[in-house]
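Here's a structure for you.
Removed: one protein chain of the complex. Kept in place: all other protein chains.
Order as written gives the chain letters A and B; numbering starts at 1 within each chain.
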Amino acid sequence: MEYRGKNVTISEGCRIGENVVLEDNVYIDYNCIIRDNVTIKEGTTIGANCIIGEYTADWFAEHKSENAPLTIGKNSIIRSGSIIYSGNQIGDNFQTGHQVTIREKSIIGNNVSVGTLSDIQGNCHIGSYVRMHSNVHIGQLSQVDSFTWIYPYVVLTNDPTPPSDRFVGVHVKPFAVVATGALVMPGIEIGQDSLVAAGAIVTKNVDDYAVVAGNPGKKISDVRNIKSHFSDESVYPWREHFENYMPWLGKTFGEWYTGLSDEEKKDLNIENIAFE
Amino acid sequence: MEYRGKNVTISEGCRIGENVVLEDNVYIDYNCIIRDNVTIKEGTTIGANCIIGEYTADWFAEHKSENAPLTIGKNSIIRSGSIIYSGNQIGDNFQTGHQVTIREKSIIGNNVSVGTLSDIQGNCHIGSYVRMHSNVHIGQLSQVDSFTWIYPYVVLTNDPTPPSDRFVGVHVKPFAVVATGALVMPGIEIGQDSLVAAGAIVTKNVDDYAVVAGNPGKKISDVRNIKSHFSDESVYPWREHFENYMPWLGKTFGEWYTGLSDEEKKDLNIENIAFE
Partner (left out) sequence: MEYRGKNVTISEGCRIGENVVLEDNVYIDYNCIIRDNVTIKEGTTIGANCIIGEYTADWFAEHKSENAPLTIGKNSIIRSGSIIYSGNQIGDNFQTGHQVTIREKSIIGNNVSVGTLSDIQGNCHIGSYVRMHSNVHIGQLSQVDSFTWIYPYVVLTNDPTPPSDRFVGVHVKPFAVVATGALVMPGIEIGQDSLVAAGAIVTKNVDDYAVVAGNPGKKISDVRNIKSHFSDESVYPWREHFENYMPWLGKTFGEWYTGLSDEEKKDLNIENIAFE
C-alpha cells in the first residue's frame, strides 16, 4: 500500500521506495532515501540526507530483499544525516540529533530522544520518555526503561568475554541516570533512581538510589544525599525536581502519578515501584 | 542580499537558499545544502554533502523561520558531511574534519580546527588557534580559550546534577592541553599551560602548569617536569617547543609575543598572562 496524506512535502532529491505510507503533514527535506515498507505517521519531519528503512544484511547478497516494516510515530523529528533501519517500531514524538544510527529489530516507546551521533545497535527495548544525549552506544539486547537519562559517550556493552556470540544486555531501570562516559558491563542492572557517575566503569549491579563512581565502579553514596550545585537543596530523585520533557510538566511527579491508570503504569513499566 | 563573487564554484546537486553571500573563490562541492542567510567569505571550500546554516528547533514547528545569520570566515575548509547551524559566527582559516556538528549561537575565533565527528553543542565561546582533534564533545556554555588543544573523545560537560536546566560551562584557559578521553566536570577551570592526562576524570579546578591524571583526577606533577619521549629535554610549556599551526611559526613564542600590540593580546585573551 502506498499512501500520501494531506499536506505532505517531499523535497528535491528524495528517493522514495515502494509501499511507503506518509501520513498528513509529513515533511521530508532534501535528498532523503526512504526504502520500502516504511510508515511515517502524521506531523513527522525527516531532515535532509536521512536514510529511513535502511537495508539489513540480507539485502547485500542479491541487492534485494523484503524490507521488514518500519514505523516512525507521529510528530517526530529525525534530524539530518540520520540512518534508521527497517524492522524497527518507533513511537510518537521521537526525536534524533544528527548522524544517528538505529539498527534493526528495536522497539522504542513514545517521547524518546536520541542525540547526535548516537548508535543504537539493534534488538533493544527502549521505554518511553528516555533521553539519550549525543554519542551514546546502546549494545544489542539492552533494555532501557522509561524515564531514564543516558549522557554522552556512555556505552552499554553486551559481550561478557569478547569475542563471543552469547550476548547479555544491560538493563537500565526507571528513573536511573547514567552520566557522561560511563561504561556498563554486560548483564548489569542499573537500579531504579540510581546515578552512575561520569567515567564510572560499572562491573556490578547498581542498587536502587545508589551513586556509583570510579574504575571499577563502587557505591559512594545515595542519590538522596546529593545537594544542588547552587544551593543546599536536595535534587534527587530527579523526578521530584525536574519536569522538562516529562509528562508531569506543570505539576509534581506525584500528582501526575496518582492520576495514572494501572494500564498506563504498566505501559511505562513503573507499576511495581513503591515511590517514597 | 544575494551575492556571488568572482570564480565561485557551485557543484552539481547543491541547494542554495535565500540571502546567501558567496565571496570570491568560494568552492562548494557536490550535494551541499546552504540554507538562508549564510555568508561564506573568500577562498573558503565546502566539502561534499555538507549542510551549512542548518535549521534550529524553531524551524520544525512550521517548516519555516527566519534563519539566524551564519558567517564562515575566509580561507576555511569544511570537510565533507559536516553540519554547521545557523546563528554562529566563525572566523578565518577555520577547518573541520568530516561529519562535524556545530550547533547554534557559538562564537569561534580565527585559525580554529575541529576534527572529524566532533560535536560543538552551541552557546560556546571558542578562542583562536584552538585545535580540537576527532570526536570531541564541547557542551553548551563551554569557554575554550586561544592556544588550547583538545584531543579525541574529550567531553566538556555542563550539568552538575543531571538532569537539570542549570548548566555551568567548563573553562579551558590559554595553552592548556586536554588529552584523549578526559572528561571534565561542569564549571571546572582548566588552568593555563596545564596538562590533563588521557582518561582523567576532572572533578576539581586544575592549577596553572599542573598535570592532572586518574579517576578522580589528581595533580601528579608540573608540566615543566615532563621530558620528551625521545630525549632528556623538557617539552612543556609546549609553546616554547612547538610551532606548527601557530602564529609564531618560524620564530620563538617569545619573539612573536613581544611583537604583539595590547589590542592583539586582548583579542587572544592572553593580555593578563605573565609568561615565565
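Methods note: a contact is a pair of C-beta atoms (placed from the backbone, for glycine too) under 8 Å apart; a residue touches a chain by one contact, two chains touch by 3 or more.
In this text, all values refer to a predicted model and were calculated from it rather than measured experimentally.
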{"item": "Chain not shown: contacting residue from A:I28, A:I90 or A:L183", "value": "A:L183"}
{"item": "Omitted-chain contact residue, chosen from B:N31, B:N123, B:T161 or B:N269", "value": "B:N31"}
{"item": "Which of B:N19, B:S134, B:N205 or B:S221 contacts the chain that the document leaves out", "value": "B:S134"}
{"item": "Touch list for subunit B against the chain that is not drawn", "value": "9, 12-13, 27, 30-31, 45, 48-49, 77, 80-81, 97-99, 116-117, 131, 134-135, 149, 151-153, 177, 179-181, 198-199, 213-215, 226, 228-230, 235-236, 238, 241-242, 244"}
{"item": "Missing-chain contacts mapped onto subunit A", "value": "13, 15, 31, 33, 49, 51, 54, 60, 63, 81, 83, 99, 101, 117, 119, 121, 135, 137, 153, 155, 157, 160-166, 168, 181, 183, 185-187, 201, 215-216"}
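The criterion applied here is as follows: only the chains that are shown with their structure count from here on.
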{"item": "Mean-CA-position distance for subunit B and subunit A (Å)", "value": "29"}
